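Provided herewith is a single structure, encoded as structure tokens, for subsequent inquiry.
In this view, the complex is presented without one of its protein chains, the others remaining in place.
And now, chain A:
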Amino acid sequence: MSKSVPTSRRGILRAGLAAGALLPAASLSARAQGGPDPLITEVQDWASYTGEGVDETPYGLPIHFEADVIRRNVPWLTADPISSINFTPIHALDGTITPAGCAFERHHSGAIELAKPDYRLMINGLVDRPLVFTYADLERFPRHSGVYFCECAANSGMEWAGAQLNGSQYTHGMIHNMEYVGVSLKTLLDEAGIQPEGKWLYVEGADASSNGRSIPLEKALDDCMIAFKANGEALRKEHGYPVRLIVPGWEGNLWVKWLRRIEVTSGPVESREETSKYTDTLDNGISRKWTWVMDAKSVVTAPSPQSPIQHGKGPLVITGLAWSGRGVITRVDVSTDGGKNWQTARLAAPGQRMAMTRFWLEHDWNGEEMLLQSRAIDETGYVQPTKEALRDIRGENSVYHNNGIQTWWVREDGSAENVEVS
């Protein structure tokens, strides 16, 4: 063990020198910055005294230095936090998985506490055998898993009429992306036996809003699942503990939390959330209904208004997220000049179906202003449109499904603002 230390120390020294040859002199010259760094030359407390023992936080929380990486709401947006939404701090995350503790919440009558022993799931309607399952029953079915994004249809909805909120958390944070484990809906429906007249499902939650939506049976049998775990842990209360519905690629309102009932029906119920809400009014007053699919979309998460450039000129990683409810993200382009010219970014990993994809673009920033944009392309060849292109078709009266290209104006000092460009 001790023998390897000098070797590795020399190795580090060599690596440092090699890297130094490529770096501008200024960032290497410690002497020019006032001499040796006391964080290196002096023994720090953390190098002498012990830290916390195990079990200090048995479940664990982020270190307090990251206390600003939290969900936030916009108080003026809704009448009451019990029926409201908050926003994922996407500006401060990397990779693709959203930690459950900061994944956005949307409740219609608040996040309820429903214990596993009290949980019941009913399947009724046009089925051979109306059934009731306990939570323990559900765990005995063959498991199913998948990584999927869940996006509120109103994500970016405040931007329909123009740039309004500063920060990707607020403009694009009604989204999270988690790895779910549960049971495929098809498995459960097979257990009850769907009758030939059954063409739709009505899915309903156990909370006071008993939020319910109609889903065509075809989608339910294709890839929907009921999940009891997300990112390896039990669902959080605010995400539907103990069981929620997963509807890959479709608007978040269908992902019913605290799922208590699945009714097989011959037609849609046309409940409140699918008629008066989550319908899209066009310029001419006619509204689209059943706009379930979330179209391809992307956003630069850094640099952005909440994540300004603080290191000055030189190497800069431009990063962001892309997703499509119609399948795999195949390409993301980034523009630094407001959409005049584009470069194709690097995908952190090949896109996954209906899951978020991380993109990175290594950029040498010369300190000039930038008008940063990203543009997602999915496997159907769909190219994320500009906001203007969407407005040309839909007008500005909608609240939902704004997947237009976002622009951040990055100033010379590295700060950024939400703007729109010609």
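Note that a contact is a pair of C-beta atoms (placed from the backbone, for glycine too) under 8 Å apart; a residue touches a chain by one contact, two chains touch by 3 or more; residues count from 1.
Here, contacts and distances are computed from a predicted model.
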| item | value |
| --- | --- |
| Candidate names "Acetolactate synthase", "Sugar ABC transporter permease", "Amidohydrolase" or "C-type cytochrome"; UniProt protein name, chain not shown | "C-type cytochrome" |
| Selected residue (touches chain absent from view) among A:208, A:234, A:317 or A:349 | A:208 |
| Per the touch definition above, residue among A:104, A:119 or A:170 touching the missing chain | A:170 |
| Touching the absent chain when the full complex is considered, from A:180, A:258, A:292 or A:323 | A:292 |
| Interface with the unshown chain - residue positions in chain A | 72-83, 108-109, 122-125, 129-134, 137, 140-142, 144, 162-167, 170, 184, 186-187, 190-191, 193, 202, 204, 208-212, 260-261, 263, 265, 267, 269-272, 275-276, 279, 281, 283-293, 295, 305, 333, 337-342, 371, 375, 377, 380-385, 389, 393, 396-397, 409, 417-422 |
